[in-house]
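With one protein chain withheld, the remaining protein chains of the complex are depicted in position.
What follows is chain A.
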Amino acid sequence: MAALDRVKVLVLGDSGVGKSSLVHLLCHNQVLGNPSWTVGCSVDVRIHDYKEGTPEEKTYYIELWDVGGSVGSATSVKSTRAVFYNLLNGIILVHDLTNKKSSQNLYRWSLEALNRDVAPTGVLVTNGDYDREQFADNQIPLLVIGTKLDQIPEAKRNEVLTRTAFLAEDFNAEEINLDCTNPRYLAAGSSNAVKLSRFFDKVIEKRYFLRDGNQIPGFSERKRFGGGTMKSLHYD
C-alpha cells in the first residue's frame, strides 16, 4: 500500500480564506476544530480512487500542499515560497466569497505558481498582467473553490455565484462553492463531490497517462505537418 503513486496539488489563496479548513475537510472528512495561522507550508494526504467504479480503478495518494501567506508579500518571502512550487501537478485556488479582493488576488496567485513551473509548454508572461490565453494554454489543471458560502445572505447569493462563475471561466476551470465547517457540501454523490473527483482524476491523468506513449499527442503533431494523406497512411 505504501507503494502507491503520488500526485502533488497546491492549495493557494489569501490569508484567512479557509485553506487549512478546506484541506482538513478534504483529507479527513472532518471539520477542523481550531484553525490557526499557517506558517510556511502544511501538507496533508488524501487517498483517491482513480476511475472509481470502473475496472481500471487504481488508488493514488494526493498530496495537498497548503502554502500560507499573502500575494503582496516581500520578495524574500515569495522566493522562499517558490521552493514549494516544484513539480506540481494541479492547483486548487481558494477564495473567500465574502471578500472580493481575495477573488481578484487569485490571478496573481496562479501567475506566481505557474511562472515557477517551467514546463515544456512554457507559460509566457510579458509583464505579469493577466492574460486569458495563458490559461487556455496551461497544462496544469485548476480548480476554483469559494468558501464561507454560509455567510452570504440568500438575497445576494445569485449575484455572488454569477461573479464566481465568470472567475472560474477565466481560469478555464471548474468551480465549487462551499462552507468548510459543514461536511455535507462534499457528501458522497453530491455534485460537488463529483466535480472534485473529476478534478483529481484529471490531475492524475495529466501526470501519469499522457506520458505513457499515448498516441494522441503524436497524432495531432502529424496532423500539423502533413495533410490528409499522412492521416490515411497512418490508418493503413
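Things to note:
Please note the rule applied: a contact is a pair of C-beta atoms (placed from the backbone, for glycine too) under 8 Å apart; a residue touches a chain by one contact, two chains touch by 3 or more; residues count from 1.
Heads up, the rule we're going with is that contacts and distances are computed from a predicted model.
Of the names listed as "Ubiquinone biosynthesis protein", "Trafficking protein particle complex subunit", "GPHR regulator" or "COMM domain-containing protein", the one that matches the UniProt record for the absent chain is "GPHR regulator".
From the options A:K100, A:R157 or A:R198, the residue with contact to the unseen chain in the full assembly is A:K100. Check A:S70, A:Q139 or A:T162 against the missing chain and you find that the one touching it is A:S70.
Along chain A, the points of touch with the absent chain fall at residues 1-2, 4, 14-16, 27, 39-47, 61, 63, 70-72, 74-77, 79-80, 83-84, 96, 98-102, 105.
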